[in-house]
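Written out below as structure tokens is the structure these notes cover.
Of the protein chains in this complex, all but one are displayed in their positions.
And then chain A:
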Amino acid sequence: MNNQEYLTFVLGKETYALDILQVKEICSYEPTTPIANAPEYVKGVINLRGDIVPIIDLRVKFGIGQACYNEFTIVIMLNIENRIIGIVVDEVSDVIHINFADIQPAPDFGVAFDNAYLRGLTEVQDNMVIIVNINKLMTSKDIGIFAQMEIAAGATT
């Protein structure tokens, strides 16, 4: 139990990792249908074999690197609380084993994400990997996909 598999991916210059059990699949980026009046980091929705799936660009949300879209741009489809959500990343690198003992606490600043969404830092072959608590991040108010009640109430007043 203290050894889990993580998928590492690249945003800008940093390498991040997320729990592989939350990954549904990995696809290449396809043009989305933009949602009117949605925040800029919500790129829109795509058709994933009949499911309407929202695509979130974390690079736009957290101002990491350049948000470009080309044939190498990757979308990681995540299973979050029974929903499918896609996140745009620059590159998917590897599946790694991380031992809990090797995880150091995340610093209070210096990382693009609020450390509330991080599990910590670790080193893989001398490279720093930032371990993201993707479930907490995607369900957060910051991303605002799950804050339905609040947003729906706001729209009607």
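Basically, a contact is a pair of C-beta atoms (placed from the backbone, for glycine too) under 8 Å apart; a residue touches a chain by one contact, two chains touch by 3 or more; residues count from 1.
Operating definition for what follows: contacts and distances are computed from a predicted model.
The UniProt record for the undisplayed chain lists the protein name "Chemotaxis protein CheA", from the options "Pyruvate dehydrogenase E1 component subunit beta", "Iron ABC transporter permease", "Chemotaxis protein CheA" or "Protocatechuate 3,4-dioxygenase". Among the residues A:L11, A:V53, A:A106 or A:V129, only A:V53 touches the chain that is left out of the figure. The missing chain, though absent from the display, is touched by one residue of A:V10, A:C27, A:V60 or A:I84; that residue is A:I84.
Listed residues A:V10, A:A38 or A:V60: the one in touch with the omitted chain is A:A38. Contact between chain A and the absent chain runs through residues 31-38, 44-47, 49-54, 83-85, 145-148, 151-152, 155.
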